[in-house]
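Here is chain A:
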Amino acid sequence: MLQVKKLCKTFGAVTAAENLNVNIDVNSTIGLIGSNGAGKTTFLNMITGYLSPDSGSIFFRDKNITGKPPRYITRQGVYRSFQIPQLFDSMTTEENLEISKSIAASEISIDGNQEAKVESKNQSVKEILEKFQLTEFQNQTASNLPEGTRKLLDIAMALIMGPNLLLLDEPTSGVAAEDKFKIMDMIMNVVETETTAIIFVEHDMEIIKKYTNRTLAFFNGKIIADGATKEVLSHPSVKANVLGLTSQDSKL
Partner candidate 1 sequence: MPDKTLTFTSIAALTLVISGGVLPQWAIFLVTVSLCYGTVVLGMILLARTGLVSFGHGLYYCLGAYSAGTSKLFWGISDLIFMLLTAIILTATISFALGFLLRKYRSIFFAMLSLAFSMILYGLLSKSSYLGSTDGFNVTTQTIFGYDFLDSGYARYIIFLITTFTAWLCCFLMHLYLKSNKGRLADAVKDNELRVEYLGASAAKIIHTNYVISAVLAGLGGALMAISIGHIDPEMSYWTTSGEFVFITIMAGTSSVLAPFFGSMLFTTVRSFAYEYSPDTWQLLLGTTMLIIIIFLPDGLWSLFTRKKKHRSV
Partner candidate 2 sequence: MKSFKIKIALVTIILCCFSKAFADDDAIKIGFISYLSGPASSDYGLPAKHAAEAIIKSINAGNAPTPYSMKGFSGTQIELIFLDEAGGSTKQVTEFTQLVMRHKVDFVIGYLSSTNCLAVAPVAEKLKILTILLDCGTARIFEENDFKYVFRTRSHSTMDVIAAAKYFLTDHPEIKNFSGINPNYAYGRESWRDWNAVMSILAPQAEKQSSQMPKLHAGLYGSEISSLARKKSDVIYSSLWGGDLKAFLMQASPRELFKETKLILVAGEPNLQNLAGFIPDGTIVTSRGMTSGMMENDSKLNRWLIEIFQEKSGGLATYPVYSTANAILGLKKAYEKARLTKLQKAVPMADVAGVQDGMKQAYLPPNTKQIIAAFEGLDFETPNGRVEMALGKGHQAIHGTSYGTTRTKDGKVYTENVKFFPAKEVQPPKNIKSLDWILNGFQLTK
């Protein structure tokens, strides 16, 4: 479904992506691991159009989306959530979801491309509110929500139209440790996994182990390991360069 070929990106002297090659199919759940600055978020940002790569190409469902603006890519069914929740702060929870739905559902042509429509798998706002246990917050202004709830709403907004590819940037960061599985369960519950692929960036290896069937390990802008989660986690280079650091972090 998603083919990434020879993707490269540098910021000045820093190499954020070096010759990345990834193929992703439907019905897979993929974790991205790596220390801070290893290139995980840059990878997400390039797929979703926030950054355009220096070279290389990205195809989604055989359509070249390299360097296209986010709205174009979104319209192909690639939705994402953010590490720092990106909400409409002056609106209520319900309005946030309503407006997300109305944008996604409207048939505004993007750059004259009429084909680029979302194949809607309608979830109603109510359903989403219930599934994410947001109903009690539905009339609260987004800026007043607790951080964990903001995170949930952010993810819910990405999910409302039933994406074909869902990218989550640290879905459980800033969430209380006891809630993290709850959140992941909710997400998995909503996504129709048979037609959707999920990629998420995560530091928490328990989550990675529990929810992913494939993992990409990033180090210095390169993918140093790609495969079944178990294998990747036991890969020596991953142990040294990724897990070594993260385990140290968790000790601190």
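The candidate set was assembled so that all candidates are chains of the complex that A comes from, given by their letters.
By our rule, a contact is a pair of C-beta atoms (placed from the backbone, for glycine too) under 8 Å apart; a residue touches a chain by one contact, two chains touch by 3 or more; residues count from 1.
Since this is a predicted model, take the numbers as computed values, not measurements.
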All of 1 or 2 sit in the same complex as chain A; which one actually touches it?
1
Please name which positions on chain A make contact with candidate 1 in the complex.
48, 69-71, 74-75, 79-80, 86-91, 99-100, 102-104, 106, 108, 110-111, 118, 139, 157-158
